[in-house]
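Single-structure report; data block below.
Complex shown without one protein chain; remaining protein chains in place.
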Amino acid sequence: MKKIEKKPEHRNHYIERFTKSWAIFIKNPMGKTGLIILSAFMLMAIASFFVPLLGPVYHPMTGADPNITYSTGPSLQHWLGTDFIGRDLFVQLLEGAKVAFIVGLSCAFISVVLGTAIGMISGYAGGIVDTILMRIADIFMVLPSLVILLILASLWELSIWVIIFIIAIMRWPSVSRIIRSQTLSLKSRPFIEASRVAGASNFRIIFKHIMPNVLPLAFLYMTFRVTSAILVEAALSFLGFGDPGQVSWGMMLQWVWSSGHMFQAPYWLLPPGICISLLTLSFYMLGRAMDEVLDPRLRKEEEEE
Amino acid sequence: MTEEQNIQTPIIELNGVTKEYSSKKNFLSKGETNIIALNNISLAIQKKEIFGLVGQSGSGKTTIGRLLVKLEEPTKGIIKLNGKPTNKLKGKALKHYRSKVQMIFQDPYQSLNPHLSIAETIIEPLVVNKIGNALTRRDKVLETLEIAGLSPGEDFFHRYPHQLSGGQRQRVAVARAIILDPDFIVADEPTSMLDATIAIQLFQLLLDIRKKFKMTFLFITHNLAAARYLCDRIAVIHNGVIVETGSADKVIKDPQHPYTKKLILAQPGFNFKN
Partner (left out) sequence: MALLKVENLSVGYKSKKGMVNAVNNISFSIEQGRSLGFVGESGCGKTTIGMTLMGLLPENASILKGDIIFNGNNLASFNDEKWRAFRGKEISMIFQAAMNALNPVIRVDEQIAEVIQIHNPAMSKSDVSNQVKKIFSLVEIPEDRLRDFPHQYSGGMKQRAIIAMALACAPKLIIADEPTTALDVIVQDQILKEIKKIQKALNTSVIFISHDIAVVADVCKDICVMYGGHIVEKGTREEVFKSPRHPYTKTLLGSYLTLDSYEDINVPEIREAPDLITMTGGCRFSANCNCKSQKCQCQTPEWVNLSSTHQALCFEELLNKDKND
């Protein structure tokens, strides 16, 4: 019974921290702009689930308009026009937003979870464990991720999930470096030592004491990882090595290119290009604004209150 | 062991303890420059006394404290708890040792995890040592908060460190140190960050705790006046060497070593001559 009493208070602390950070975040013009753009893309991604219900013509992959056999410009029926086999470009754009989110967020999530865990273990354990893990990280860090993806994709047909997984695997090392150095500085902080004197195990110290302190930083890195994952996926698709069964913005660009419409159909070329730039920009802005929230000087003021 | 002998064995004994820190400049230079933080220290702390360790910063005070709570191992020498050597304890034995020897850290702003509530902080020793259940732990925490002078305990239970003053934070640290009912507590300059009026209250708390629970303290300080107020015996440490040991009164009234004399002369007082 009594234990249950404790829980809401515990959550309150995090809510309180969140609202405080949120106040700083939303004051930042970058954060605000980023968030607005991001919400627009989120609406697009959500819409992508409903638009195909309008009719088979509005399916992004298979919905070729039977009356159209070549690429057409914007019209009432097809707001952004159609591609060379008569598929609706607007629907594809919506679908692309969804895919971008899936790719970006899941890549970021996997790489940040992996990077944080490895970073904390490496920093906390030190010694030989640290050396080995960081050498592995170095190896991954210098691997040219796009080239490797291209090689793999030219050998096998990669599904979108395999691509996500490979990008994530390539991207954990920089996160783990940051988290490791943060952990190193936390490790010798008196509150960690106090907990060790109290008899706490290493496992407990890592997850109870170190993790809450590095989590904000991990979140920050998540937003930057999203950006790079979206870009890598777009590049891969544009070069023709994406998941052929999956519409994405990069794939749209690939189709513009391969069907020879690069310079004839700006209504087809521009929207995915702009979307890629805007979405990555919005995540980047989000990251920068979060950076400010995490700024130690600002944090200090908050703690002093 | 009979009761007689028990009284005579000091609770903590350091025998020829030396601590060196090696600082390899980089992996190319083979020569290591060793910092000798402690040099052949021998000390015996008796049950129920408050033993003062006085010296300026960098003299090795904290290092002794860290050796005693097993955050470090001595390079040479033996540390005994109740007459038993404690070098290189591991696993269960180490956990048991730590439930007997606790520490209050210098900086109350650094020694509490900002993300844990006061209750979570104080309860931790009970949780990791698997003592009691949720209900009894809660009662124990409340009781300990009251002992530490944070009353009513319920008021502090759900608060976070940033909502407390420095003095209150240090009381939380005291509560965390005493909740396992240890035999011995190392207090490393617990009041150096606090105002004089708050410091004196904390000293009173330590004296009360000693009386109530018969605990033994190692009180580390650079303030001779505080050592005199609180301690039964003091040792003066300088550059990792203990230069003088004796009863607090004797060391301060009749210092033998030149360094002790220097320390006493530098102590600010109220003598308006100039």
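Every chain is named by a letter (A and B) in the order it is written, and numbering of its residues begins at 1.
Here, a contact is a pair of C-beta atoms (placed from the backbone, for glycine too) under 8 Å apart; a residue touches a chain by one contact, two chains touch by 3 or more.
In this text the structure is predicted, and so the values were computed from the model without any measurement.
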{"item": "In chain B, positions touching the absent partner", "value": "56-57, 149, 165-166, 195-198, 200-201, 203-204, 222-226, 228-229, 252, 262-270, 272, 274"}
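What we mean here is this: only the chains that are shown with their structure count from here on.
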{"item": "Residues on chain A engaged by chain B in the complex (per definition of touch)", "value": "2-3, 6, 9-10, 13, 189-201, 204, 208-209, 212-213, 303-305"}
{"item": "Contact footprint of chain A on chain B as seen in their complex", "value": "69-71, 95, 98-99, 102-103, 105-107, 110-117, 119-120, 124-125, 128-129, 134-135, 138, 158, 160, 162, 173, 176, 180"}
